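So the structure is just underneath, and the comments pick up after that.
Heads up, one of the protein chains got dropped from this complex, but the rest are sitting where they should.
In this document, chain identifiers A, B and C correspond to the written order of the chains, with residue numbering beginning at 1 in each.
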Amino acid sequence: MRTITYQQAIGEALAQQMRFDRSVVLMGEDSTNAWGPTKGLHLEFPDRVLDMPITEAAFVGAAVGAAATGLRPVVDLLFIDFATVAFDQIANQAAKLRYMAGGRISVPLVLRAMWGTGLRRGAQHSQALHPLFVHLPGLKVVAPSNPYDAKGLMAQALVDDDPVLFLEHKMLYFMPGGVPEEPYAIPFGSAKVVRPGTDCTVVAIGRMVSVALAAAEQLAAEGVQIEVIDPRTLSPLDTSTIYGSVERTGRLVVVDEAHPRCSLATDIAAQVAQDRFAALRGPVRMVTGPHAPVPFSPELEDAFAPGPDQVAEAVRATGLVKDAAVRSR
Amino acid sequence: MRTITYQQAIGEALAQQMRFDRSVVLMGEDSTNAWGPTKGLHLEFPDRVLDMPITEAAFVGAAVGAAATGLRPVVDLLFIDFATVAFDQIANQAAKLRYMAGGRISVPLVLRAMWGTGLRRGAQHSQALHPLFVHLPGLKVVAPSNPYDAKGLMAQALVDDDPVLFLEHKMLYFMPGGVPEEPYAIPFGSAKVVRPGTDCTVVAIGRMVSVALAAAEQLAAEGVQIEVIDPRTLSPLDTSTIYGSVERTGRLVVVDEAHPRCSLATDIAAQVAQDRFAALRGPVRMVTGPHAPVPFSPELEDAFAPGPDQVAEAVRATGLVKDAAVRSR
Amino acid sequence: MGTSRTTDLTVDQIVEIYRTMSVIRAFEDRLHGLAKSLPGAVHLYSGQEAVAAGVCAALAPDDYIASTHRGHGHAIAKGCDVEAMMKELHGRPDGICGGKGGSMHIADFDRGMLGANGLAGGGVPLACGAALTARQQGTGQVSVAFTGDGGANQGAVLESLVLARMLDLPVIFAIENNGYAQATPAAAHFSGTDMAQRAAGFGIPGAVVDGYDVIAVHAATAEAVRRARAGEGPTVLEFRAERFHGHMELWDDQSYRPDADPERLRTESDPLLLLRSRIAEGTVAGPAAFELDRIDRDATALVEAAVTAASEPFTADPRTLLDHVYTR
Partner (left out) sequence: MGTSRTTDLTVDQIVEIYRTMSVIRAFEDRLHGLAKSLPGAVHLYSGQEAVAAGVCAALAPDDYIASTHRGHGHAIAKGCDVEAMMKELHGRPDGICGGKGGSMHIADFDRGMLGANGLAGGGVPLACGAALTARQQGTGQVSVAFTGDGGANQGAVLESLVLARMLDLPVIFAIENNGYAQATPAAAHFSGTDMAQRAAGFGIPGAVVDGYDVIAVHAATAEAVRRARAGEGPTVLEFRAERFHGHMELWDDQSYRPDADPERLRTESDPLLLLRSRIAEGTVAGPAAFELDRIDRDATALVEAAVTAASEPFTADPRTLLDHVYTR
């Protein structure tokens, strides 16, 4: 299998589906001069890559109306932080139109956005914000952590009939990975066990998957085998894979760089504490960004996002090390 | 103590502070023709009650700028659902300005909004949405459940130096209650034990406090004494009162009418499952609105919000009834 | 202000236009009495009938409109079923949106009605989107974005002007200036002279039209439709007509409206009476007065039948709460 980058994988999924489905159109600021996943697509699809003025409320709303009348718009929001200026169109229009119309229409819309810390852009260009969108019924939220998933999940987003927020972690754009050339779709709501393990379930998304894997190496050296799960889609969430894992490991750590309150970390931790309480042999642990905006200073920004040490520490704090000690005796 | 309504209590806090502090100004659509808490205030303060055009992004942003330069604006958003059209000004400007400026300024702003189900207004006028704002660092979020708290918390909001989202439950506006005439402030981050109990901690906010109290009556008849806690402020959250209660009861149910995912219910449940796991004698339980927009149909809307039966059922499902049975044997 | 003394509308067309206005009037005035027994908020359209009727008469059945919180008139004019609408207002599962929507969310995409909207200006970008679909697919359809004088100040609406111009979308912005946004007079918030001037600032042609005069409304819209279908892009039309009722039923005493005597409006500025008098004076070719009377009676009967049907007992299954959140 050839190796391409995360951003190339997304671009390939777009190009392949655009060849197949003429209703797919790309909308965004500078779409015809894009540098990311959509770079160059306007050359192959000159009529279907549309430059937008800096009017997110209008063009996201227009994409909703277009989706409900026959197009499949793929809107580039650039940074997820800018979703705030189109928030009504996302939260009150896209997410609710089908429901309010009694199910008589659908809104097959894909909103793409860069998310996460690491690029030194300060508080208004570095947020995660997915918890806001996961909270809202009617939206689907996808956050691939690697090139293979990125292509497959985008392919699914492009045939899905509901509005999908497709979150591209900005620090993964140049991540290489094996990606088949032929089209394939990864169904929403199916998590991936990235690393099997027996002692503790660690759920991580986006860039935090590799952080969790780094922690796994540290812990393996201590004789602790963690199971790393990447949910891939945040809404819908594949709770059964997570629950199954916790039933085996009896421990849960959730790792996410979003802020801690009303977050995906609390979401997963609380669902497990409610639905698989009997399986838990120690406290759930959440490793998240702090309750603070993202600072500009590189040193502070690096301190913002969870690192492998914190994850390893959290795993130990599930009470596992005591257990492990007991077992090895 | 005289009895006034929830909306009168809010209005009284505003009037008393406006007499005292000339920097407080009210901004909103039809402010001078308001029917709610601010009704008539323009007569006493004609220069400080300002009618706004339907330009939430502009006037919320202006309120942020005004707050940072010497006023204390109190902005009426009407329905919290409309915060979506001013979301950038709330999430990226109000919440972050102080942090981005290295702490050299503050943004003493109060955003008032009606929230919650019950008024038969459909999907775009009935949301809770507080989880979105609690997620965001830099904001404080307040949700009084009765007239006494409403006055005291508003008084605090008006002297607080940070941006405060003050959520008024629309179905509580005509709730009567004893409210002192003299000004008093309730500090943020202090929960209230609304009903003491020994068997299960039930955390509820807004209109759900009375739902929890109704459930308490049902359960008391079964010999189960629940402790009902109203956090009053959602951000900051008084975890120590909640933790203290769970240490005694060993059980937790969170009741909130917001949607379930990435919600305040998951937030509180997960924090307890992380920080007071050892105290838990059964699964945490969350009773929330469903993962669906709010329907217009009265029958469906009534089914949307949690009721006493669901709360009682959730309390039993913490494993408590088994315990209770054991105890009474 | 655009008014019209001549028209090439046929008698049949005039009959249809009058019928539309008559049904809207009957529907809304009936709701005025009914509102206190209905769930939810009801914003009545009486007085503004000529706008909905005149605009929609200039559209084809597969053209689109996006509406506002004051949307019943637009829905009726675009062909939505009156009984299904009435049932929706009662929150019934056999309502036009299955009871999920209510007054502020009546939609019927099969009729090109993209929905009423609970957010001021909220429907305007949606209408641009339908116009984008038409443009991309070369269908020749046009799309009308309704909003009020107050809603016209929303960022999403003003941005839509920029977007529509940049993409030359086949969209018509129909600004209904009824003099008030809730209690705030248009004169206070409607900065600039009028929406035609505001449109010019965005490079879009515009006109101000007498919104009581259905012939003028139709003519202005027909020209905008012609431009849109010819690929000439958007038009902004400001229609002036006051509402006869308050902002919302059971809400306001209209004390903010000292000069507006609803009775005076009903005699001096009634779009139905105006059309009748134009027919009577012969400037418009229309049917005889007794035929118009029959149309009015039929309209009343239609609405009454809808009320009766909507008053039948029904049960709503709470489990349907979870239907239609997603396609699957």
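One rule holds in what follows: a contact is a pair of C-beta atoms (placed from the backbone, for glycine too) under 8 Å apart; a residue touches a chain by one contact, two chains touch by 3 or more.
These figures come from a predicted structure and were not determined experimentally.
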Response to the item:
In the full complex, the chain left out is in contact with A, B, C
Fill in: Contacting the left-out chain in the complete assembly, out of C:K100, C:H189, C:H218 or C:H247
C:H189
Worksheet entry | Given C:L9, C:V42, C:L119 or C:I204, the one touching the chain that is not displayed | C:I204
Worksheet item: Where does chain A touch the missing chain, residue by residue?
Response: 29-30, 33, 35, 51, 53-55, 57-58, 81-82, 84-85, 119-125, 290-293, 295-300, 302-304
Worksheet item: Footprint of the hidden chain on chain C, which residues?
Response: 153-156, 158-159, 161-162, 165-166, 188-189, 191-193, 197-204
Discussion item. Across the whole complex, list the residues on chain B that are touched by the chain not included here.
Written reply: 25, 47-48, 50-53, 55-71, 73, 88-89, 92-93, 97-106, 137-138, 140, 160-162
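Throughout what follows, only the chains that are shown with their structure count from here on.
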Worksheet item: Between chain B and chain C, what is the gap in Å from one C-alpha centre to the other?
Response: 37
Worksheet item: Hey, how far is the Cα centre of chain A from the one of chain B, in Å?
Response: 29
Item to complete: Pull out every residue in chain B that's touching 2 or more other chains.
Response: 57, 81, 84-85, 122-124, 290-293, 295-296
Worksheet item: Which residues belonging to chain C are in contact with no fewer than two other chains?
Response: 97, 99-101, 105, 117-119, 122, 155-156, 325
